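With one protein chain held back, the other chains of the complex are shown just where they sit.
== subunit A ==
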């Protein structure tokens, strides 16, 4: 058992190091960063903001990880978020109950996933092209639903999903934590995860060895669509309105980045959901840190890019080789960042 924990930690080490460095750096620039207090019955502070604001990208990254593990990619998640936000807002404003609204919205997300999955698995279209269709068309569909305006709503139940709290944590955080654990259990406590990896490494070989590939592929895109639907509801509930033009805009790229920062290869195969979640939190920590630092906005993207490059270098096999080389002679004690350089 301890060895499993150790392998797990070794796998997550680069991400954990990166996150620690970022958090330490931000708290040096902005001393109040680590402060937490209870306000309105929930924890309140910058660290909680990171977990809360990161919710959409974390959710998208969970679905994206599985899709990428099958050697695919899902560019449509941002647009699916916009569609699902629009659907939930228009249903709740036209007087449907919260349960109906959520069920229909999640069903729409699943439907979007099935569409992508069929294009990829049955029609054999390259994933980047297949999902591009919905990425472009989806935002149009969302705009049709909201008629181009921001559709606002006042239903306390739906708003609770975006800004309520449970057990001292904001609802979005509770949702992604539970959902992430659920997905991780389903793929790792069954053979599903291994089959997904097999398809990602060699689709043909997997099919020949009896894996029913089309269903598995469609399921991966369905999971991604479902994640996008949940993220879309959270994003809409957060601002009490569905903004078809901006909801989820460019978030597919952040989700892919989160998976990459999490160390899952875009070429498919081995994946780690926990690492992708950490990747998404790292990205959000950078965003929040930049906002707190008070730099002029012109620098936002430059700082973000520099930090991401640093993290990717940290994970590169060559850097890791140098890292092991330095650390082996001092087997005892954890090598620090400076020694690694």
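Keep this in mind: contacts are C-beta pairs under 8 Å (C-beta built on N, C-alpha and C of every residue); 3 or more make two chains touch, one makes a residue touch a chain; residues count from 1.
In this section, contacts and distances are computed from a predicted model.
Undergrad: Just go with whichever of "NADH-quinone oxidoreductase subunit M", "Substrate-binding domain-containing protein", "N-methylglutamate synthase subunit A" or "Biopolymer transport protein ExbD" UniProt uses as the name of the absent chain.
TA: "Substrate-binding domain-containing protein"
Undergrad: Just name the one of A:98, A:239 or A:308 that touches the chain not displayed here.
TA: A:239
Undergrad: One chain isn't shown here. Among A:143, A:202 or A:265, which residue touches it?
TA: If we include the chain that is not displayed, A:143 is the one touching it.
Undergrad: On subunit A, where is the contact patch with the chain that was removed from view?
TA: Residues of subunit A in contact with the hidden chain: 30, 32, 39-40, 44-46, 49, 53, 143, 147-150, 152, 163, 235, 238-241, 243, 245-247, 287-288, 291-292, 294, 296-298, 300.
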